[in-house]
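All protein chains but one are shown at their positions in the complex.
Read from first to last, the chains carry the letters A and B; within each, the first residue is number 1.
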Amino acid sequence: MDNAASPAAASGYADPPRRMGFFTDTSVCIGCKACEVACKEWNGVPDDGFNLLGMSYDNTGGLSANSWRAVAFIEQPAPPKAPDGGAGDLRWLMMSNVCKHCTHAACLDVCPTGALFRTEFSTVVVQEDICNGCGYCIPACPYGVIDQREGDGRAWKCTMCYDRIGDGLTPACAKACPTQSIQYGPLDELRGRAEQRQAKLHEAGETSARLYGNDPGDGVGGDGAFFLLLDEPEVYGLPPDPVVTTRDLPKMWRTAGLAALTMAAAVVAAFVGRSR
Amino acid sequence: MTDFRSYYGRPVVRPAVWRKDIAGYLFTGGLAAGSALLAAGADLTGRPGLRRVGRLTALGALGASTYFLVNDLGRPARFHHMLRVAKPTSPMSVGTWILAAFGPAAGLAAVSEIAPRLPGGPARTAATAAGRAAGLAAAAVAPALATYTGVLLADTATPSWHEAYPELPFVFAGSALAAGAGMALVAAPLAETGPARRVAVAGAALELYGSHRVENELGLLSEPYKQGRPGRLLRAGRALTAAGVVGALLGRRSKVMSVLSGAALLAASVATRFGIFEGGIASAADPRYTVVPQRERLDRITRTPSTPVTAAPERAPAQD
Partner (left out) sequence: MAEAHPVGFQWVVDAKQRGAKVIHVDPRFTRTSALADRYVPIRAGSDIAFLGGIVNHILSRGLDFREYVLAYTNAATIITKDFRDTEDLDGLFSGWDPEAGVYDPASWQYEGHQEDSPSVAEVAAHKEVAGGLRHESHGAPVGRHTQRDETLQDPRCVYQILKRHYSRYTPEMVQEVCGVPPDVFAEVCRAWTENSGRERTTCLVYSVGWTQHSVGVQYIRTGAIIQLLLGNMGRPGGGILALRGHASIQGSTDIPTLFNLLPGYLPMPHHAQHPTLDKWVEGTIHQAQKGFWGSARAYCVSLLKAYWGEKATPDNDFCFGYLPRLTGDHGTYQQTLDMIDGKICGYFLLGQNPAVGSAHGRAQRLGMANLDWLVVRDLYEIESATFWKNGPEIETGEIVTEECRTEVFLLPAAAHVEKEGSFTQTQRMLQWREKALDPPGDCRSELWFFYHLGRLIRQKLADSTQPRDRPILDLAWEYPTHGPHDEPSAEAVLMEINGYTLPDRQPLSGFSELKDDGSTVCGCWIYSGVFKDGVNQAARRKPGTDQDWVASEWAWAWPMNRRILYNRASADPDGKPWSERKKYVWWDPERNEWTGFDVPDFEKTKPPSYRPPDGATGPAALAGDDPFVMQGDGKGWLYVPSGLIDGPLPTHYEPVESPIRNPLYKQQFNPTRRYYDRPDNPLNPVGSTVFPYVFTTSRLTEHHTAGGMSRTLAYLSELQPAMFIEVSPELAALRGLRPLDWAHVVTTRAVVEARVLVTDRLRPLRVENHAVHQVWLPYHWGYAGLVTGDAANDLLGIALDPNVLIQESKVGTCDVQPGRRPTGRALLAYLADYRRRAGLSEGNQRG
């Protein structure tokens, strides 16, 4: 079974439903942050402190244990005018960031308690009654998503509203988004829609439009939550070419094995044939 | 390419939230492993003093390790949840089971050191035999204990840890050997410390070679290990290692020299562990180390330099 097509099936579900995901089309994001609020309301996520950050209108400061949707704002000079004219010489990029629910999820791979698991929808969820706050998932995530909650000790992140989609409902953020910048649905359908949207934007002269995380051939096997961006990923705080750390793990174990043998051999050599 | 774009200079990946406990555990775990190996060797070659120091150190360091690991958890009371799974994809899970195997073995081996105080006969013999078996078992697991932590750090998105995955197990193996040897030089009878000195040399060689590669062969990702506090710690570690080895070789007949060089080796191990730990954290905290190598990799693949949509680099926030 192709893991990329259905991580759920690869995880052992007998007959899982279609893989569900998010397509976030940042070209129609109006930066209203309804997604942030709806998510917190539904999931009872605590507020993240009242801090004026001076990063344009971003006072959330990115994804964290207490912000599972976070809108990024980038004010920048606009690209050179497309043939039919542009908005002016200024551009304001806005993006609602979220956990990518990777096909190959490093957080899931490294979790030593089994708290993180793959759901039947191929999403990745933390079981909060199991997590003991070891913190390993946090540096493992190539997108810097999952985080430890202060005062609580456990790791928290977006669940893709597992408790809603299980009942056929839409995740809170997608439901609240007024411009359908956040779209929820079967992942393969979303990918098709995203490609059409990108083509349409290119036709209209918006050549900077690109898809991010949609490619099953990328370093994490494609994201369950992918994006249409209008500039390079790093401008939004996203890694340009994320790779799941587990990809190199077999080599790492081999290296460790070699080092272990070397270590043992050194000790043996130190004791052999000497009486002193 | 040194010019890169970021989101207000904010990190892309998250630095580990592990506190100093974990850096401390790297040291104590390595010390336990090195000591267990020395103890087993001593046991098999009739060096009871060296054996005792090794076994007791192994248990003590293991105890400290356990404390550090449990204390660093967000929910320490749930430490036993680690035993719910055994996942090869999780070095922490693997490590949990390594410790689960090492712990009792090292414990039994250490406890068996009271054997001489037991009344003679079957009790003493049994204790001694159990001790040998346990000690050998601990020694068998010890190399895994010493090196898996290299994989633990490398199996993350922390750029300078991940990139150093070919080196870290060797650095940690060397550091564990040197620490174990160092403790032996400090505490074991002078006459029995010969193997410890040789182990010190081997350990130092591994550690210095590995560290050199880490600090110089990783391209941009070596930078965090060379500057700031991590740089200072690693350089101190190297100096202390060198001093410790020299002292170990020269001080064969001097208790004072042996103790000093042992202490230097122990300090070196601490410094190296903290240096690696903090170097990694620093590499995660600065977006440069995530973005630049990835962007370069992408550009190599497409064989064109990246043409950013806008020419202007990001404005860094004023309070930087």
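To be clear about the criterion, contacts are C-beta pairs under 8 Å (C-beta built on N, C-alpha and C of every residue); 3 or more make two chains touch, one makes a residue touch a chain.
Keep in mind it's a predicted model, so treat the numbers as computed, not measured.
Set against the missing chain, the residues A:92, A:117 or A:162 yield one that touches it, A:92.
When the whole complex is considered, the residue among A:11, A:56 or A:170 that touches the unshown chain is A:56. Residues 28, 30-34, 36-37, 40-41, 47-52, 54, 56-57, 59-60, 75, 77, 85-88, 90-94, 178-180 are the ones on subunit A that touch the missing chain.
In the analysis below, only the chains that are shown with their structure count from here on.
Interface of subunit B with subunit A (complex): residues 4-8, 10-18, 37-38, 41-42, 44-45, 72-76, 78-79, 81-82, 84-85, 87-93, 96, 142-144, 146-148, 150-152, 154-158, 161-162, 165-166, 169-170, 172-174, 176-177, 191, 194-196, 198-199, 202-203, 206, 280, 284, 287, 290-291, 294-295, 297-298, 306, 308-312, 314, 317-319.
Residues of subunit A that touch subunit B in their complex: 53-55, 61-62, 72, 74, 76-79, 91, 106, 109-115, 130-136, 138-149, 152-155, 208, 230-232, 234-242, 245-246, 248-249, 251-253, 255-264, 266-271, 274-276.
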